[in-house]
Each structure stands twice: as structure tokens, then as C-alpha cells.
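Of the protein chains in this complex, all but one are displayed in their positions.
By letter and in written order, the chains are A, B, C, D, E, F and G; residue numbering begins at 1 in each of them.
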Amino acid sequence: MANEDTLYKALQELKDGKRDIESVMALLANGYEDIGFAKVDTSRESRSGSPEVIFCEGKTDLQIKGIAQRMQANSSNILATRASKENYDAIRSVCPDARYNELARMVMIKNKDVEVPDPHIAIVTAGTSDLPVAEEAMETATMLGNRVEMYPDVGVAGLHRLLDNIDKIRCARVIIVVAGMEGALPSVVGGLVDKPVIAVPTSIGYGANFGGLSALLSMLNTCANGVAVVNIDNGFGAGCMASMINRLK
Amino acid sequence: MANEDTLYKALQELKDGKRDIESVMALLANGYEDIGFAKVDTSRESRSGSPEVIFCEGKTDLQIKGIAQRMQANSSNILATRASKENYDAIRSVCPDARYNELARMVMIKNKDVEVPDPHIAIVTAGTSDLPVAEEAMETATMLGNRVEMYPDVGVAGLHRLLDNIDKIRCARVIIVVAGMEGALPSVVGGLVDKPVIAVPTSIGYGANFGGLSALLSMLNTCANGVAVVNIDNGFGAGCMASMINRLK
Amino acid sequence: MANEDTLYKALQELKDGKRDIESVMALLANGYEDIGFAKVDTSRESRSGSPEVIFCEGKTDLQIKGIAQRMQANSSNILATRASKENYDAIRSVCPDARYNELARMVMIKNKDVEVPDPHIAIVTAGTSDLPVAEEAMETATMLGNRVEMYPDVGVAGLHRLLDNIDKIRCARVIIVVAGMEGALPSVVGGLVDKPVIAVPTSIGYGANFGGLSALLSMLNTCANGVAVVNIDNGFGAGCMASMINRLK
Amino acid sequence: MANEDTLYKALQELKDGKRDIESVMALLANGYEDIGFAKVDTSRESRSGSPEVIFCEGKTDLQIKGIAQRMQANSSNILATRASKENYDAIRSVCPDARYNELARMVMIKNKDVEVPDPHIAIVTAGTSDLPVAEEAMETATMLGNRVEMYPDVGVAGLHRLLDNIDKIRCARVIIVVAGMEGALPSVVGGLVDKPVIAVPTSIGYGANFGGLSALLSMLNTCANGVAVVNIDNGFGAGCMASMINRLK
Amino acid sequence: MANEDTLYKALQELKDGKRDIESVMALLANGYEDIGFAKVDTSRESRSGSPEVIFCEGKTDLQIKGIAQRMQANSSNILATRASKENYDAIRSVCPDARYNELARMVMIKNKDVEVPDPHIAIVTAGTSDLPVAEEAMETATMLGNRVEMYPDVGVAGLHRLLDNIDKIRCARVIIVVAGMEGALPSVVGGLVDKPVIAVPTSIGYGANFGGLSALLSMLNTCANGVAVVNIDNGFGAGCMASMINRLK
Amino acid sequence: MANEDTLYKALQELKDGKRDIESVMALLANGYEDIGFAKVDTSRESRSGSPEVIFCEGKTDLQIKGIAQRMQANSSNILATRASKENYDAIRSVCPDARYNELARMVMIKNKDVEVPDPHIAIVTAGTSDLPVAEEAMETATMLGNRVEMYPDVGVAGLHRLLDNIDKIRCARVIIVVAGMEGALPSVVGGLVDKPVIAVPTSIGYGANFGGLSALLSMLNTCANGVAVVNIDNGFGAGCMASMINRLK
Amino acid sequence: MANEDTLYKALQELKDGKRDIESVMALLANGYEDIGFAKVDTSRESRSGSPEVIFCEGKTDLQIKGIAQRMQANSSNILATRASKENYDAIRSVCPDARYNELARMVMIKNKDVEVPDPHIAIVTAGTSDLPVAEEAMETATMLGNRVEMYPDVGVAGLHRLLDNIDKIRCARVIIVVAGMEGALPSVVGGLVDKPVIAVPTSIGYGANFGGLSALLSMLNTCANGVAVVNIDNGFGAGCMASMINRLK
Partner (left out) sequence: MANEDTLYKALQELKDGKRDIESVMALLANGYEDIGFAKVDTSRESRSGSPEVIFCEGKTDLQIKGIAQRMQANSSNILATRASKENYDAIRSVCPDARYNELARMVMIKNKDVEVPDPHIAIVTAGTSDLPVAEEAMETATMLGNRVEMYPDVGVAGLHRLLDNIDKIRCARVIIVVAGMEGALPSVVGGLVDKPVIAVPTSIGYGANFGGLSALLSMLNTCANGVAVVNIDNGFGAGCMASMINRLK
């Protein structure tokens, strides 16, 4: 189930003595590689359109490093999310080209090129405090092969800032809207554009915000059409979904 | 503690044999009248600016009737909220002039005039389904001596409907904004006006609306300034608060 | 802001004496028509890609009828959601061609044709009990100009039913997955396809289902990529979002 | 959309070579200034009655500094909320006159005078532990041009402390009541005064307090009239709302 | 484990042929009687100070009747709570002396006298709508052998009604305070008396009341000392607890 | 994937002209039969140890009837849960031998014998009101081929009733404990026996019971070992789990 | 309203030049002393049976010190709850005799004797981890003039530990039961004794314990009679309530 490139490279490594037969067998048979504490899903990209990603929370540095190493061996592009500085250092020890976006808490390693289609994705945020989540979405979408344009800080308390940019936002094929607090922005944007809107609630706020619940419920109950929601602070998920739509033929 | 009019009337009734001495004594001493299952707060108006109101839920028709009768005897203006048709019939049997607003589920009996100040209250709703709560606010504010203007169905999914009316809305001294679902409207209005906004979440919606919770949290977390919130579906409370502000000297 | 067809028709009606000048003026100026208790958003379709829809809950039959009548006058296609049998009768009295889907609780009136693109939408349900929500999505998507294929009852307790259909499901351009109870199906489908998945939690279940909360949280926390979520039981919203994506050029 | 003073000053700066034409154009056209990661809302004060405020949580020191610098350039009065000592230091590096209230976690910079009306605002707290939130309200209201009087520690467990001060409290035009734990104080105050009451729940308490939820629900369900609620610990919001009311003509 | 009276009566019935040996054996051995679908706890009174009570919800009329019949045979005083009119009729068919309190939804059958001590219990309610719960507490406490005095409708929105009665309330040995909505009354009473207060939240209210949750949390977070709380609408539980305390020697 | 008996019967029906080739093909290929609105999982029993079951909520009578008919054709034993009287009548029209347990709201149709092992299952309830859920567990376990013994009404308020029966309860191989309200019984039983305990919270109770949440949380947080929990009111699930364990070899 | 001893001492201090006239005036008039950030309630003990207590959370060391100093001046017994080591040091600087219980996080200063009645209070805990809350209750009750006996670690998973001690527990006049996790112990104890039970849920546990919510709901829904509940981890509140009951005449 592994894609052709991965297979070819693995066989090459076998021939070069850098891999053993069992690991290739496993790759052929299963579409994943078993490294004890993890089963790296080598067929996810061909199957579901986006590569397996390392979710760092709850994993030890040793585990993260092991998974990154195996992905690196398969020449995959690698994304690690919720990555601390320590996680980054662990990854860099096996993937020296790894890049770190501190705001987004992500590690990116580009091992192969992805074709980038014409249409682009717009990422809109209600406030400056929502930027970390927006950056996570941006890095994800970019890595998956999309052009991205950012429109930060156009929240509903100063509507003219949004209205002033709406014509440019409308040009995107799909729009990610990131907002915390009352989470009203996706409803307003959704009412002004005829493009699918991915709404991302953030945990920005306090008190009856309840860790992003207020924005989440607000977005789920939107009266605008063409809006769907991902998890609180899930910039990564929004980036994947937007990429999936933006790259549709 | 009872106001002068009430006292005068009670003494008159005593003289006319329609009241006994004990009930007048109680009125003088306590600022309330004890009718067994209730203590009618005859001094609330002079003390807190709005008369006692009959909250009908959980009361029997007999109790409602008894309270209305006592208030009627004091020549108060009477408001009954959450009133069913049956509650209305009970009240009408002792207050024949009672008027019923079915949408708002309220009974109104006007026994004396209240001075109406110059400034007025605007009531804005997100959708047509929010009208019952808006009507409750309107009846309350009107009864308490205010002019009211209604702007229904200007929700954020069609922002131009709001923008088209915003100049008129701005002319009010205080603005009540009623919205269900995502409850985004008070944030948007709050960002466009320099008047206090009373936000009223409604239970209109379904699913993750959780009986109005989504709109409530949205409004509490508003990023706009000059917005405060009352209970879900509490048109009455919004009407009181708006009246309090509108009648400030 | 109204689209050309609507404008032409309105002017024709004016000429024919079926409309007065004021209503046309309003249409030209605002992109909506004010009928007292509602402001019918006549420009929503051109602005946001889907027409205004009548959400029946919380509206009186008179209000519903009034709104339908105004839309009918504009030759719009009309959708009414959460419509009871009584609501349907009210609408039919002004729109005799109205069709009712009892399972979906929707009313449909087709007043003009919409171009249907080549790609189609797949709607997948976990169980037979999820069908009403799936039907709502299907009617919505169909009305908005999409071909729809249904795959009911392929929930995860009998995985072979899904695996047996997955190749056909993959052919759609966008996939709606409807599930109650544990809401696991979108995660499983999301892991098997490279198309955007719109997840719809339903309130089917009992106990710790808490009215669909279990399925909702499950879907928001999916470990699969390319999944976004709409409100509980919101087949309409899923249909709109899927249509938006399916009709992208 | 910027107010006259701001415009004049910007033009002056242009003439003096301290600003470029583009930034003035933006100011004229949009009512905001785009500084990359933020769009400073220069017209908020004239539009909504209170200036834009820097909410520090979730922002980097660099971002906070940049926003403060731009506001400073516009001679606005500046408020920063939820500001740590580090945030304060960042602001002070560009606004040397900045003052810090550690209890309230706020930074204040006064760049111009605001007219102060005759009526004043009373701020009442249930306990000493509620003082940080009360201080936030006080600093906000003062900055917006209001006289404020404080009545700390008059909670319901010792009612005589409230009754002893109630006559003075009644003299204010609007009353802010700050309380944690059971949040009963606004109901009691609301029943004793004929002025609008802004209720602020605090997160003071433990256990079934659930971060201020108990006080919040208590206040939303008040049986007193003329009470509206802001978010948990939102002294800033209460200060804005009270100022809006206190400064009404 | 059964008390002496019960035993004597059972043996008498055995002698008279109205009971079989097995049932007496069971009574002697276990302290309960097994009637198939229920095990009537004949020793609860001697063990825990209050008799077993029939909680009617979720039981069929046949089951209720069977349990009542067995208790009647043991000459116990019988209380049935949450009893519908139908439940009452079922009980009356086997206990003709049964009395029904419709407001409290309770059935009472007095089969033996209980000594009544000197001190009494005060029951205080915030509003008239809280009376059903207060009546449940009153019937329970009376049945368990206590004198009860009622003080309805002294809620915090009209504090003078409470202050006017507080000296009489203080004379009780234990005080039950029943309140819905914001549930502030127990805190205020608790601050004014030096007697234990049993707080009973009711589900009276709407919106963010969430079925009594607001009053419950309010009471659990009370800043007054000497207050403990029972379940929402649990007048029965409050009556038991108060009786336990009032009858302490 | 269908088991042999089912296959043989289907082929027989084909030969007899009661089935068409396509339906047999489907049976062979898929392990399920597609009847349009449902995919009857004919291989679930062989795969997961318990047959597919008709969950009636959310299904129309027509759908229920259709599914039952198809199962009947496969000679499966049939269970329908959450079945109303109307659902039962629908099933009986195609399965005349169907039996209805009104308390448990279940329909049972026995079409073939299941071997019954020696060990048995004990079902223990806290109160008589928990019996409907216990009956659901009992009918389920019995249908799946187990002997069941019932111990109703041994809740913790009268511990001697439990202690008196504990030796008999210990003889079962697995124990189902059904309790509402505080849900304490599984913890107490779990501390007294060395057998696996399946805990079933019920929605019996009121107020802060929140539809069974109190019992559910109680059971999940048990300090006893060897206890696992199923959904609120899920007697069926408990019966399945207990059967799975009781029938282990 | 201050009690006689306090008054006498204050006058003495006045005479001795240690106090000014104004502070005595305030004491006489109000029953509290205003020290700026706090109003020390000097009449609480005579009014409500227990002295004012310093709740340290949310207060600065300076504030805590100031309040302690004022109480010390009034010769009150002083209790400070939720006190950190730093808070203790602050208090000790003005009250050198202060004692600290680290487990209970309390500071105690005994300035006068309280008469101790004959009956005693039993404090029972489910586990050893519940001891900090039990210690808080113990210190409180002891300070308020009660004898206390402790029965730690008798939770329901090992019922024999409870049964072995139940006869001694029964001898108390009132019983405090402290439990976390499933919170079942108060129900079991309540069923075995004929004394009032104060149930204290603790936050001990994890996962679906939700900070003590599971134990809280369990206790509120108890099927035992004579049980009332205080806030999660509120050993102080339980100690006050128990003292109030234990000291009843």
C-alpha cells in the first residue's frame, strides 16, 4: 500500500545494505512499519491525501525521534505538532534540516516537493492573540502544497477592518477563520462570501470562555451557511481540511 | 415604606369598609402585605424603581389570582410573566382590564400613569424566531414608562440588513439586542454604537445550542465594549435594565 | 444587491400592478425586503452562494407563510427546515407546489432550475436511525444543485459493511458522514478516503449521549485528517457546506 | 473615520516627516492602521465610545509593544489589560509614562484629557479577595472619564456592613457589584437601589465554584430587577459598561 | 432487628392466621421482608432514625401498592414521595386512611404516634413558587414528629420581608431555607442566625438556571457558616435532616 | 462470512423460490444484506459473539418491520430494544411468536436454541425503581444463552439486605449491579466479591442526578477493583458484556 | 452589635491610648471595623454563632496581616483557611502565638476560651488521601469548642473496617463523613446511624472525578436519610455546621 516512491527508496536502501528484508516485507504487506512503540502509517498519504503527522503531546523525546527517523528514511515530508523546543531538538538530531515555528509550536521537514495548485487559501483571524493557531494552519497548508494568504486581526468589534478586506478574502477558494472569545467572526464572514469556511475556535479569552467552549459553541450554532468547525485550537486540522478542499480537481 | 398614593388609597378603603385595620397596619409597618402564601412587596417600586411582578411559573392559579387582587387593591400597575392562557383567565377574573400578549406570554394591567421621558429604547433581534423574547422586553419597557422601537431580523448572516438600520438604532439611549443560535449580534452592534447594549440570549436553535447556552457564552465573551448580559430568554429582565438606564436623569 | 432575475421579475410585477414602487425601491437599495416581523434577505444567494432558508422553529404559521409568500414573489427556490406538518400546510396555502419530506421535516419549493455539476456528494450514515438527518442533508444538497448518493447503515460495529462500499464512496467529491452514539464513523471514513469529510453528529442514543454531545465531541476530536463538523442533527448545514465544496470550480 | 484630533496630529506628523503618506491614506480610508500582525482600530473611540484596548494574553511582548507604539503615535489614551510585569516593561520601553496597577494587572497611559461628568460610579465588593477585579473596573472607569467610589467587603454573610453603606451607594448613577463564591450580593443590592447594577462574578472560591461558574449563574438568575452581568473576572467590561451609562446625557 | 412493636404485631398476625411462618422468620432474621420485587426495610427506623419511605418514581402502581400493604401490616407510619394522583389511588386501595398533599405530591398514612419534642423547625422560602418543595419538607418533618413553622416568600429582592421575620425565625432550633433562581437566601439567613441551616435549591427559574443548578451551586458556595445543602427539589431530604437535628437530645 | 446454518437456509429458500439469487450473492460476499434503508449484519454473531439487535428509537415502524423480517428469514434469534408497544405490534405482524416485556421495553423472538453453560449471572439492583433496566439485562442475557438470578432492592441505605444475600451473589461467575441516585452499590459489592462486576447506572432520581450522571460518575470513580461500567440505563449492554464473560471457556 | 467583652476591651484600649475614638464609634455603630480594604465583622460571632474567618486565597499578605491584627486587637479567636506557609508567616508577625497545621493549610490563634459541651463530633474518612480535608474540619470544630474523634480510612471497598468501628461512630452527636472518588461512604454511614451526617466531597481522584464533582453528585443524590452536603474540600464548612449542631441545647 506504500506509494511508489517510498517503495523504490526502500528497495534501494535494501540493496545498499541500509535496511533489512523484514522491514521491506512489512512495508509491502501492511502499509505501515512497526517500530515497537509505534506503527508508522506509510500509506496514509496515498490513502487519505495527507501524510502521517507526529502529535508530540504525551510522547517521550525518544519516541518522537524514533518516529521521525523512520519517516525520514521513507523520504516523507514530516510535520510535528504541539512540539516543544525540547521535542524540536530531539527531531533535529536525526533530521538536521528541520525548521521550527515557535509561535505555532510546529516542526517542518521538507523531503520532497508537492505540486501547488492555482487557487489559494485565506486565513483570517479575529485578533492578534489568535495568531499561534493561524500559524499552525498556515504551516500545515503550506507543507501540504498550498498558497496561503493571511488576514490577521479583523474581529467583529471593528467591522470596518473586515469589510475593507472582504473582497480580497473572497478571492480564495476556501477560507479558514480563527477566533476566540465569542467566536462570532466565522458567522459574519460566512454571510459575506460564497466559499466554504473552516471555523477554528481558539482558547483565547477567560472566565466563561471555558477554554474555548464559548467560541466552539458559537461556531457550531452559526446561522450562516457553508461553515464547518474543527476542534478548539486545531490549526493543524483546519489546514488539512482546507488543503483537501483547495486541492480538489 | 409604601408610597403615598398606595397609603392614601388603603386608608380610603379602610374608611369605606373594604379593608380591615390589620392589613393597613401591616402595610405601614413592613412595606409588604402578607397574604399567607405570599408577601406582596408594596414598597419595591419606591425602593428599587420597578414594581413587583408576578412570575407565574410554579404558582397555582389561585395563588396568582390572590396576588393580583392584592396588587389591584393597591392601584399598582401589574405585570405577570411566563403566564399561560389559564393564568391570564385567572387574573382577568379579578382584573377585568387585563391585557394578554400571547407571543410574550405576559399579562399587563395599567392602573396608573407613568411619566415617559424623551429618550427611547431600541430592541433589535437577530431573527424572527427571537420575537417572543423581544416582545416580552417591549411590553416590560413600555409598562415601565418608555418609548420603544423594534428592529427585528437583522442577524449577522445578512449584515447589510443591520448596516442599513444602524443609524436609526444609534439614536436610542440604550439598545436591547436579542439573539439565539451563535449569539453574535450584540458583539457586532456593540462595535458599531456608543450606547449601552443589553444582550439577551434566546434558546432558539438546536443541538449544541443546549437551550441557549451557546448564545449566552457568546455574549458573555464579547470582544465589544459596553455590553452586559441577562439570563437566557429573559426579555423581562432586559426591559427592566433598559428602563432603568433610559429613565436616568 | 438582488440578482438580475429577481430584479427583472420585480420590475415586471411593478409594471403589472402586482407590486408597489416602495417594495422595489427597498429591493434595490437594501438587498432585502422588510415585511415587518422579518427582513427577507433577497441578496443572500448572490452574496453567499445559498438562498435564505426558513427556519421554522419559534415562528408562527402566519410568519412562515408571510416569508414564503415574499420569497415566492421573488421566484427563489425555497427551503423550510424543522417544519411540522402544520407549517407545511401554512406554506402550501401560498405555494401550492410545495413538497414535504416528513422524515427530514423539510418543505421544498422549486421555482427555478440550478445547474448541476458533474461531481457528486456521498452521504453515509452509521445506522438506520440516523436517516432523518441524512435526508435533511440530501434534500438540501439536491435543492442547491447537486447529485447525491446515499450509503445508509454502515456503522463501525459491522466494519465489513463500510469496507464493502468504500470504493464507491471514494468516488464522491465530498462526503457527508452522519452518526449518533459514539460518532466514530467519520474518523474511520476520514482515514480511508482522500476527500473532505463533513461530519454530522446526531442525537440518536441515550444516557451519556446527552442529546448528541458524545458524537459531537468524538467528531471534533477525530484523529483523522480532512474532517470538519457541523452542529448536532444539522443535516441542513452539512448539505450547504457539501454543496459549497462540490460546486467549487 | 478617525476623529479630528487624530487626523490633525497625523497630518502634522506627515508634514514633520515623522509619518509617510501611505499610513495617512490608510488612516483616512479605513479607520484603522495595519501593522502586519494587528489592525489598530483608530476609529473605535469615535464609533463606540471607548478606545481600543490591548488585551495582553496570548500576545508576545513584541506585538504588545508594536500596538502601544502605534496608539501612542495617535495620542490615544492607552489601556492594556491582563498585563504581566513583563508586558508592562515592554510597553514602558515605548511609553515611558505608563503606570502599572499590579493588583489589577493593568497598564494605563494618559495622553489626553477626557471630560468628567458630575454623576459617579460606585464599585461594591463582597470580599477583600474580589479587590483585583474591582481595581480593574476602577482603573478602566477612571481612564474613560468617571469619578469612582469603592465599597469593598460588604458581602451578605454580614449584611449590616452593606446596610450601613447603602445610602451612600444609592447616590451613584450606576453601581458595579463584584462577588465570587455564591454571588448573592448583586441580587441583594439590586433589591435595595433604583439604579442600574452591573454584576461581575469572580473566580474567587473553590470546589463547586468551578472557576466562577457558581457566581455567574447566580447573577444571571437574579430575582432582582435592573441587573445585568458581564464575564467572570471581567472588571474591564464592567468599567466600560458603567462608563457608557454614567456618561449618558 | 425489627423493633418490638413490629415483632409483636407480626406474631399476633401469625397466631391469627394472617401471616405465614416464613415471613416472620424473614422478619426475625433479616430486618427486612422480601416481597419479590422489593425488600421492605423493617429495621430502618430503629437503625437510622427515620422509617423507609416509598419513592414512587419509576415504580408501577402494583409495586407501590405491594410495598404500602407490607408496611401497613407492620403498623409503620408511611410516607410516599413523588406520588402522582394515580399512585395515591393505588395506595388508598390498601390504606384507606391515606392523605394526599397534591402540592407536595406526597401520601401520608399515620399508623402510630411519634413523640414531639419542644423545639421546632422553621421553613423559609424565597418565593411562592418554591412552596411545593417547602410543603414536602413540612409534611416529612411533621410525620417524623416535629412542630413546623412556615415563612413563605421572603426572598432577597425584598429584604425587609426577611428582616421583619428574622427574630421569629431565630427561635427555631433548625432552619430549612428553600430557594430557586439565584439561591441567595440561605447565605443571607445563615449570616443572621446562630442555628444550623439546611439549604434546599429548587428548580424554579429558567434559562441559565439549568434545572436548579444555579441555586445548587450558589448554596454550596455560600460564604455563610452553618449551612449544608440537600439535592435540588429535595424537600423530603431536608425534612429528614432537620428532624434528625431537631430531635437530638 | 455468514454462518453455515444461515447459508444453508438461504440456499434452501433460493431453491424454493422464496429468495432471489442476488440476495444470496450479497449474503455470500458481504456478510450483510442490503434492504435499502438498512444493512442487516448477518455475520455479527459469528464475528462478535452476539447477534445484531434492533435499536428501535429513531426508526419508523416500517423500517423495524423490514429489519425483523429479514432477520426472521435468516432464522436468527431477534432482540429489539427501546421498543414501544407500537413497535412490538409492527414486529408481531411479521414474527407472530414475538414476546414483549413491557417493563424492559423489549421484544424477543427465539428462532433457534443456544447452548447454556453451567455458570450463571447475578443481577443485583439498588431499588425497585431500577427494575426496568435490570429486566432489560436479564432478557438480553437469557436470550444469549445464560442462566440469570435476580436480587432486587438491596441498596446501601439498608446494608443488611445486601449482606444477607452476598453469599448467594458470590456464587455467580459475573455480577451485574444496577443502581440510580448515588450509584454506590457497585463499589460496595465490588469490595465484597472476587468476581467481575458490570455496573449499570440508571436515570432514577431527580435534581442533581442529571439524568443518571451522578450514578455514572460514581461508578466510574469506584475505589473497588474489578468493576467496569456501561452507559446509563443500558441494561442491554450489561447483558451482552456479562454473557460474553459468563460464556468464556 | 459587638459583644460585651469586645466592647469592654476596646474601651479599655481607648482609655489606654491604644485606640482612637473613631474606631470605637465605628465598632459601636456598625458591628464591624473598616480598615480600608476590608470590613472586619466584629459582631458575626454573637450574631451567627461562629467568628469571622480569614479566607486567604486571593488576598495579599499585607491584607491578611491587617485583618489578623484587627481581630487580635478584639481578642477574638482567629482562624485562617487556605493559608500558605507565606500567609502563616505574615500572620505570625502580628500574632506570635499562631499555630500552623500544614496538612489542613490552616492557622489557629486562641485568644479566649470557649466552653466545650459534653457530646462530641465524629469525623470519618474514606481514605488516607482525604485526611487534609478532615484535618481542616477537625481544627475548625475544635477551635469552635467541640471534642472531635477521628476515624480515617474506612472506605466502602473494605466495608469491614467501617462495620468494625460503627458502634463507636454512633456515639457521636453528629458525624462528618469525608470522601473523594465515588463518594459512597456518607450513604452507607447514613444508613447505619440515627445521627445527622455532614457529607464532605473531596477532589481526591482523577479522570471523570472532575475535581470532586463525582463525589459531590453522589452525596447530593444519597438514598440515605439525614445527610446534607457542603462544598467540595470544604472541611471548614463541615466543621462549622457540625459545631452548630453539636452545641445545640
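The rule is short, and it goes like this: a contact is a pair of C-beta atoms (placed from the backbone, for glycine too) under 8 Å apart; a residue touches a chain by one contact, two chains touch by 3 or more.
Worth saying up front: this structure is predicted, and the values here are computed from it rather than measured.
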Contact partner of the left-out chain, one of C:Ile109, C:Ala172 or C:Leu220 | C:Leu220
Which listed residue (F:Met138, F:Val154 or F:Ile198) would be found touching the missing chain in the intact complex?
-> F:Ile198
Per the whole complex, from G:Gly66, G:Pro119, G:Pro132 or G:Gly239 the residue touching the absent chain is G:Pro132
Omitted-chain footprint on chain F covers residues 44, 47-50, 53, 173-174, 190-196, 198, 216, 220-222, 224-232, 237-238, 240-241, 244-245, 248
Interface residues of chain A (partner: the chain not displayed) | 1, 29-32, 36-39, 41, 43-44, 47-48, 52, 55, 57-60, 63, 67, 82, 201, 203, 211-213, 216, 231-234
Residues in chain C touching the chain absent from view = 126-127, 155-159, 181-184, 187-188, 190-192, 205, 207-210, 213-215, 217-225
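In this section, only the chains that are shown with their structure count from here on.
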Same interface as B-E shows up in which of E-F, E-G or A-C, over half of contact pairs matched?
-> E-F
Between chain B and chain D, the Cα-mean centres are separated in Å by 28
Hey, how far is the Cα centre of chain B from the one of chain G, in Å?
-> 43
Chain E: positions in contact with at least two other chains | 44, 47-48, 127, 157-158, 190-192, 207-210, 213, 216, 220-222, 224-225, 231-232
